[in-house]
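One protein chain is absent from this view; the other protein chains keep their places.
Moving on, here comes chain A:
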Amino acid sequence: MWTLVSGRFALHNSCNFSYVKATLFRAQNISQTACKNTVVVERWWQVPLSQEGRPPRLYSNRHKVYRLVEDMKHQPQRKMELILTQTVPKLGGRGDTVFVKKSLGRNKLLPEGLAVYPSPENKHIYAEERRILCEGKLEDRIQTWTGKKTVEFLKSAKLEIGMHTPIKDKLTKEVVCRRFLRMLGVVVPLHALTLPEEPIQELGDYWCEVTVNGLDTVRVPMSLVPFMESRLMKLRKQEEEQPNTE
């Protein structure tokens, strides 16, 4: 039977149809389709208090008289929260919690299995996945869609480092990471970068390797050029552009 709470309550043609069917005493036609909208009603007459611990007793005809408080279909449509299971364009990747319109979520994401409801169990699963990405073993990790994009970007990336000529130990990982940030706008932590084993002594072209999330490694060509101040570099660029246009 319906569980009614005294005072305000929402009349839901709610989800538990199996429960309703099991407890049907009278032949009632209950809609099989999902609840389309919610109407909030209030009892007109006050129900007298019952004993502590016992539900209120509804006996009179007047307890069935309701007053409309508001119809939720006139409210602005709220968004629903879902956790994505795959990469969805414009929303995010696997494990991201997104807010989408109810129409999109119910007609597209949930039926096609692109997202799941953020129940506590689901949230736990995806939080675990994220934790494994940072701290867990390499075999268990799954590459994120942002990681894949970064890998694609790095495959076509080139680095130019200006160094003063006696390069004894000056080319450290920190210098290369700083160069990545300054020139390409990529943040590379020290543990993700690998420089060639033999220490570099001369100017020229070399490789360096960047590991994204510990899974994919990209070789980025790195060229050591003689150090030039930024002012002089700008002048040189201008000179290069002028003959091109001419």
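Here, contacts are C-beta pairs under 8 Å (C-beta built on N, C-alpha and C of every residue); 3 or more make two chains touch, one makes a residue touch a chain; residues count from 1.
FYI, contacts and distances are computed from a predicted model.
Asks: Between "Kinesin-like protein", "Large ribosomal subunit protein uL1m", "EF-hand domain-containing protein" or "Exosome component 6", choose the name on the UniProt record of the chain that's been left out.
Replies: "Large ribosomal subunit protein uL1m"
Asks: Touching the absent chain in the whole complex: find that residue among A:V88, A:L109 or A:V186.
Replies: Counting the whole complex, the residue in contact with the absent chain is A:V186.
Asks: Considering the complete complex, identify which of A:A34, A:A127, A:V175 or A:V225 is in touch with the unshown chain.
Replies: That would be A:V175, which touches the missing chain.
Asks: If the missing chain were put back, which residues of chain A would it touch?
Replies: Its contact residues with the unshown chain are 81, 92, 96-99, 130, 133-134, 144, 146-147, 149-150, 153-154, 162-164, 174-175, 178, 181-182, 185-189, 191-192, 210-214, 227, 230.
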